[in-house]
Structure formats: structure tokens, C-alpha cells
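For reference, the structure is listed below as C-alpha cells.
Only one protein chain is missing; all other protein chains are in place.
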Amino acid sequence: MVRGVNHTLMAASFCPSLPQHFKPKPIIKFRKSSSSFKVFSSQSSIDEVPTRVGFLGLGIMGSPMAQNLIKAGCDVTVWNRTKSKCDPLIDLGAKYKPSPAEVAASCDVTFAMLADPESAMVVACGEDGAASGMSPGKGYVDVSTVDGPTSKLINGQIIETGALFLEAPVSGSKKPAEDGQLIFLTAGDKSLYEKVAPYLDIMGKSRFYLGDVGNGAAMKLVVNMIMGSMMTSFAEGLLLSEKVGLDPSVVVEVISQGAISAPMFSLKGPAMVQSKYPTAFPLKHQQKDMRLALGLAESVSQSTPIAAAANELYKVAKSHGLSDSDFSAVIEALKVKRKD
Amino acid sequence: MVRGVNHTLMAASFCPSLPQHFKPKPIIKFRKSSSSFKVFSSQSSIDEVPTRVGFLGLGIMGSPMAQNLIKAGCDVTVWNRTKSKCDPLIDLGAKYKPSPAEVAASCDVTFAMLADPESAMVVACGEDGAASGMSPGKGYVDVSTVDGPTSKLINGQIIETGALFLEAPVSGSKKPAEDGQLIFLTAGDKSLYEKVAPYLDIMGKSRFYLGDVGNGAAMKLVVNMIMGSMMTSFAEGLLLSEKVGLDPSVVVEVISQGAISAPMFSLKGPAMVQSKYPTAFPLKHQQKDMRLALGLAESVSQSTPIAAAANELYKVAKSHGLSDSDFSAVIEALKVKRKD
Amino acid sequence: MVRGVNHTLMAASFCPSLPQHFKPKPIIKFRKSSSSFKVFSSQSSIDEVPTRVGFLGLGIMGSPMAQNLIKAGCDVTVWNRTKSKCDPLIDLGAKYKPSPAEVAASCDVTFAMLADPESAMVVACGEDGAASGMSPGKGYVDVSTVDGPTSKLINGQIIETGALFLEAPVSGSKKPAEDGQLIFLTAGDKSLYEKVAPYLDIMGKSRFYLGDVGNGAAMKLVVNMIMGSMMTSFAEGLLLSEKVGLDPSVVVEVISQGAISAPMFSLKGPAMVQSKYPTAFPLKHQQKDMRLALGLAESVSQSTPIAAAANELYKVAKSHGLSDSDFSAVIEALKVKRKD
Partner (left out) sequence: MVRGVNHTLMAASFCPSLPQHFKPKPIIKFRKSSSSFKVFSSQSSIDEVPTRVGFLGLGIMGSPMAQNLIKAGCDVTVWNRTKSKCDPLIDLGAKYKPSPAEVAASCDVTFAMLADPESAMVVACGEDGAASGMSPGKGYVDVSTVDGPTSKLINGQIIETGALFLEAPVSGSKKPAEDGQLIFLTAGDKSLYEKVAPYLDIMGKSRFYLGDVGNGAAMKLVVNMIMGSMMTSFAEGLLLSEKVGLDPSVVVEVISQGAISAPMFSLKGPAMVQSKYPTAFPLKHQQKDMRLALGLAESVSQSTPIAAAANELYKVAKSHGLSDSDFSAVIEALKVKRKD
């Protein structure tokens, strides 16, 4: 049901133009079986070959993702609301279409990476949206982070055209997107999942298939809820250490060597110690995810006192004007502030 | 002031009998300078050569630590309240003395690894305790986890004899002790720290010098506070995922690949999903550390709402009779329990 | 802008048939000015005389409220989805109409007391709803507890007909409704507020005018949020006292004599001590109000860590199957439960 899959070698195989510097990634769980290869045969049905790939939305995440597809030798058609963002990709070999509908109509499978649920909705189901270009045999993969209800709405519109839908939010931000190290949390049509797996493997380091539409969104909320709480615990520890006369930089280092070592702590800790919060994941988005996760927990009566307490700190940080800082700025909510 | 140090190569160098299977560990920050080697010359002063090493307390942690010293070729004299626990080490080549005082009197430096502050106090300062065998030129290194005040009391008794004292609680449990992968959080006499560094490097993978006596205990509390809170956040996530129809095992796996991946999650998650909590670190000790950390935070008026909320869950788990289970059993505090 | 008003004497004056046992209530802030009396003259415009009063919804709250109006001598026309609930009031002299629209068409002012936002919406704006019977010169007073957005929707539909709207949720449950001791938290059209004041004064002991539609709902959420948190604090105290060997009944009594004495504690404490929770305000409604209040707080980035922690306990209580018990059953969430 679930798999973390290595793919780099496969990617190298089916994309003849895969550039030399595209270095293989470590195998995660198992190599994809050789039968996977036939998806790249020359047949025209989605059952066999989604060779023409659309990509809608070329922001911070979408651009490097589409670029990785192009670099891997895929046949990519792009669209973005602001056309200028398409230019660097066109220079790399991408085709261009002036609307989501036209991209969808000209491709076997279309990916969408939009900034928020509203945009995801408009691009998929609005006027000249992707849905108007979909038809049986095609697939639509929404890799945006949207809430479950939005995902279900988009799913409904897509499958009404006879096409297939896959929800596939990613775990990972700008750097993993550039490095092809994203994690895909997919849900929806399983056959589509299997057809697009090679593409996911170009853009990411692993992928999970989680069942019904909505499960991808739920998984992402759960993970981000834990992440948000962890960050507040880490912040408490750094400040406490400083107050009792320890060097918080040393706390970061001690932690990095033990059982609670996490990339997030090593990455953000040194900056936090200097009260610097360069934005990788905006605090307002982390707070929104805490809120949505708490709502999810409420809906099933699951007690989550830690996340609830953590959310309060993100709210305080927001009221300090830190919405657009990195979410590690939540540490400021625990510092004494005096009005003078 | 602080260093994580590699040592394995050094250990291999100065202990002629170092067994073949004693595999080098990765370098952490820098290699120990060659001048370190002279501490293993044949001179008799602590200023130069603490060649005779005492080890008091051979429990779950102490036994493998002493064993690693013996295997590295060191001249080790052991003592344990229950003499039988000394036998396997004597078989490996250790000497034996019938009291802490006699161990201390016959060694250059003496390590102590006791279960709790009370035992640490008795072994150091009680009748026939180590202090009665100490004298100028000797060193006492308490690697037990004790609170700051106890550590200061022991320090006082030791330095009164003219000997030197180092507080050196370890981060890491049974497995890291066996593998020589402990982390030492030391504080106290800096010259003693430098003298015993080669021994710490045999037993551990890194070491930090944190200044005044009490700072080692404080650092350990800070780290364990973060650890305790993280575990409760992780538990919330696992239960929430299950309630909304996701497979919590997949949450464990997704987390293991992203920014919040931590050894603790990967190690304990799979068991937690099965409601199993084999004890590595007893829940009652984690709760005690949360309580002490909250006390530390109170003493400096540092707000720690997350740790406070997490502590409440450990209290609930204790009242469920889970004191002696692993601290990951705190997840039970978040499950619905019904009396019927 | 805001007033708590005494009214009993006024009520006695303008309702000729006011029964003898209708005892005056204590004056709260000021007596209503004599000019108020003219609203009960015989003129037909809302500007002057809303003499014909409609009442929609005759549940636990609505029935005694309507009954108090009838007993005070008012000309009341009732409607309820289940017609049989109208019978006792018809026996007391009420008129009956078979739909909200017909009630509204035949009355100067119509009150509505529905169980939830959905019902309030349907009765006001659905087919044959009150709005279809409204017209300029009439007023609609919704005394149901609904969220701000619903209240605004109803407001929009009503004023579109040219009629006036007042949101007027009540503080107080069954007993105060019977005793005419409710507190009205009104918002919306100020002139309508003034016109219906005599009726509010028959049904309640005080009334507040809070400005724009939505403010009544917000005020009720704020008060209920404090109430919900207070109950959890009280529960903690009762359980802690018992655990340390004190008699929790004595805690209830000690509290009743000091600065934190509150009617809620005296009323519910003795039953809580016996683990009894006869429902006055269902726990699920309290939890819903906590959730809505937290949502309100999020919307303005106000930190409310206590309410957030309290909400978690209500969630736990819900998962224990206590949704329909009184909200004081939240104390069960703090008790140790063991599965055996």
C-alpha cells in the first residue's frame, strides 16, 4: 500500500537526455520492478504511456520541480499565471500553452503546484481551468498543499471528465525541490499513482500511496503538527539553557549527536541562537497547519494538548508581526518583551 | 570551551591491546592533538599520566563502560556493591578492591556510575567512600546523572581532599554505552577534563566541557526536557493519524525521511504503534526530569508551556501504572480509557 | 450603549393581566424611563407599538419564555415544528399559526428560539420561513444561540424585506428561562432593541445592547469560554483535594465563602463530588463553544492558552462518551481510567 521507492536509476534509464550531473540518490526501500518501465513505451493510452507532461504553477516549488523533469529528458508543457516565469523553462526546452485547459488538453498527465487551496481550485476547475481540457485517458496530479475538502472538490471535477485524479502534496521545501529530494504523500487513483511514479521519482526521493483522496492532506497535517510542536519544544530548551548560563549553541550541538537529533534542529538552531529566521516555511503557514490539525483532531475527538499549547505560541508570534518570518521565529513568543 | 572530539584513533594508539573489532568512529569536530598522547606516558603524577583507572558502579551503564576501558587496554580496578557483578570484568582482566575508598586510593582517576543521586552521594562521600581514598594528584569523575545540588556537594567533599572533581553525566542509554557511543556533558575542573579525555573518548563518541559544576546536570535536563516534549508531540501525531484512518506506521516512515527525522522516532515508533514500550529509559525518570527542568525554568522565570503540558501527560501515564515502562508509554495518556 | 435594565415594574404596568405572583426583580442599573410605556399604546406602526408578538420554537427554552410573555398579558402567537408543543401555550391563551411566515405576517414583532444555527436559518429564511412574512414596520428578534456568520445571513434576509433585525442570544439555561431571569446579549438594530425592551424585560433580568450584528454571538462565546475554563480549574481542584486526603465537599464550601465564590461552583460542585452530572448545559455544546471561541481568538491572533488546554479536556470527555452529560462531567477527563 505504501512505498518509499528509489527511482534515480529508473529515471536515468527512461529519460535519454538525463544530464551527467544528475547524481543517483540512495535507495530507500526497494528498486522499482522492471515492469515499471513499460509506462514509458510509445503507446498512447494512459494505461501505458503518459509521455507528455504538463506543469501548472511555476513558483518557488513548481519551477525547480518542472526544471528537474525537463532536465531528466521529459516532454514538458508549462503554464503560469505570470507568463514571464515560464521563460527560463522554455529556454530549457519546455513547451508553453496559454491556459491550464490547453496544457491539460495537450498532455497525458498534468501536474499542478499552486500556492493555496483557492488557486489550486481556480486552476483546476475555473474558467479555462485544467478540467475543461481533461478527458478519459488523461491524469491530473495536484501536488499543491490543499485541505481535504478542496482536494475532494477538485477530484470530483476531474473524474467527471473521465480523467483520473491524484492528490500528491509534498513534504519538503525549496532546497529539496531543487535537489529532487521531495517526499510525495499521494492519495486517490492508484493506477494513476503507478503511472506517474517515474515522474515523482525524478522530483522526489520517496513517495507514499495513502488511499482515498484526502489522506494525503491529512498525512501532511499530522507531520506538520508534530513539526510545529517540536519547534516550540526546541525553542523552550534553547531559551532555558541561555537563562541558566549555558551556551545555546552547545545545546544545538549536543542535540545533534543524540537520540533527538533532527535535520530541522541542526539547520535552524544556529540561526535561532542569533535571533535570525530566514524564511523557508513561513510562520503563518505553520500556524495555519497547526489550526487545521487541531480541527482535524477535534473532528475525531483526539486530545492533542501539546499541539494546542504550541499553536498558542504561534498565535503570539503572529501577533508580534512574525507571520512572514520562518516558523522558527516562534521562539520570540517565549522571550520577554517589554513595552517601554 | 566546548568540544566534540574524535578519539577512536587515539584510543587505538595508546591502548596496545585494543581488539581488532574496535571499529573507528566518525570524526566529530577535530582530531585530538598529538600532545594528548603524553597523558599515557609512564609518569606517576596526575599532571601527566592517570594510568590506573578506577570504576565504581557496574550496573546497566557502568558494566559496558568499564568493559570498553578494559578492552581498550586500560588498567582498570572495579568495585560494585554486589560483588558478583565484578566477576565478568575481572575475567576480562580488571583488578578488584572491596570498597570505593580502596579503589580511589589505588588509582589515579576514578569513575563512578551510580543509579541515583543518593547512591552517588554514598559511594563518593559515605563511610569507606571514594573521598576517603582521594588525595592531591588524584581525580574523581562522576558520570552518574545527579541534580546540580548533589553534584556540588560531592564536588565539595572531593576537593577538600586536594583531589580534582569532574561532573560528567552521559547522554545515551544501554546500547550507546555498549557501543562506546555515549556523549559526555562535563563540568568542573578543566585540567581533569583534559586529563581524562582519552578515557571519555573510549567510552563515548563526543564530549563537551561546560564550565562550573552543575552545568553538566543543567545541560542534561535541558536536553531531556526537549526529548520529553518531543515524545508527546510524536504520540499525538501517531494517535491522530490512526483516528483519521491513516496507518501510523506510515507516519513513522514519512517522518523518518524528512526534516523532523530523529533516531528516537525511528527506534521507538514501530513499537509504540503496537502499544509496546520495552524500557530503555523509564517513564518515571523522564517525568522526574521534566519536573526538574520545570523547576529550573521557574527559578529563572523562563516560560515553558510546552514542557508544562507534556509533564501533565507523563503524570497521567504514571497514574496509569506506567512508571517503569519506557517513557514512550506516555502515548497511553492520550488514549481513551474507559472504566466499565 | 449598553445597559442592564430593571423591568419588572414596567412589565407589571403595561401588561394588565400580569398575575399577582409575578414578583418584582431587583433593579439592576436604572429604571426604564416612563417614555418606554408608549410602545404599548394602540398605534399600529413598529415605531410605536409592537403589540402583537410572535414566538417561534417552543423547546426547553422557548416554552417557558413564551409562557412568561403570555402570563404577563401579552398577545402571543406561537408556532413550533411539532405542533403538540404549542398546546399548553394555547391553553394559556396563545394564538396559533401553522408556519413561521404566517406568524410573522400576523405579528408586529416575532421572537425565535431555535436549537442550533441550522434550525434558526431554516425557520427564518427557509420555505414558509419568517422572512416571507416580514415587511417594513415589523421586527424579527432571534434569541437562539447562533454563530456570527449565521446571524449575519439571517439579518441580511430579514432586512431585505424592509423589516428590522435584532440578534439576542441569552445567557442562562432552563431555570432562569422559567424564572424570567435570562440575560439578553443583543446586537443589530438599535431602534428595534428599544421597542422590544419591555418584552426582554419580561423574559429576562437584564439586557445589553452590543452594537453590530455578530457582537451578541461574540459576547456569548467570550463568556462561555471563561465558563468552560473555570469549570476545568474547579475540577482540578476537587480532584487534587481528594487525592491529598481533603474532603472535596469542604473545598466546595470553602470556595463558596471567598473571593472566587460563583453560583456555578455551588450549584454543580456537590453533584460533581458524587460523580453526578445531570445535564443543564450539555458538554458537547460547551466543547463546541470552546472551539468557536478558540476560532474567534485565532481570527484576531489573541493568545488563549488556558482555553486551549481546557478545550483538550472537553475533547477527552467527549471521547469518554460524555457528550450529552452536563459539561461539569469534564472532571472525568482528569480521572485515571484503566482498561482492564
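The chains carry the letters A, B and C, assigned in the order they are written, with residues numbered from 1 in each.
Note that a contact is a pair of C-beta atoms (placed from the backbone, for glycine too) under 8 Å apart; a residue touches a chain by one contact, two chains touch by 3 or more.
Everything quoted here is computed from the prediction, not taken from an experiment.
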Looking at the full complex, which residue from C:Val146, C:Ala297 or C:Ala329 touches the chain that isn't shown here? C:Ala297
The one residue from C:Gly57, C:Gly73, C:Pro100 or C:Gly172 touching the chain left out of view is C:Gly172
Residues of chain C (touch criterion as defined above) contacting the omitted chain: 1-2, 4, 28, 171-172, 183, 185, 205-206, 208, 210-212, 215, 218-219, 222-223, 225-227, 229-230, 232-234, 236-237, 239-241, 243-247, 250-251, 253-255, 257-264, 267, 293, 296-297, 299-310, 312-313, 334
Residues of chain A in contact with the chain that isn't shown? 305, 309, 316, 319-321, 336-339
Pick out the residues on chain B that sit against the missing chain. 291, 294, 297-298, 301-305, 308-309, 311-313, 315-316, 318-319
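In this section, only the chains that are shown with their structure count from here on.
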Given that chain A and chain C are copies and touch, would you call their interface same or different according to whether over half of its residue numbers are shared? same
C-alpha-based rotation, chain A on chain B, 0 to 180 degrees, nearest 5: 180
By CA centroid distance, what chain is farthest from chain B? C
Cα centre of chain B to Cα centre of chain C, whole Å, reads 60
Just how far, in Å, is the C-alpha centre of chain B from the one of chain A? 39
Quick one: report the Å distance separating chain A from chain C, using the average Cα coordinate of each chain. 46
Where in chain A do residues touch at least two different other chains? 297, 301-305, 308-309, 312-313
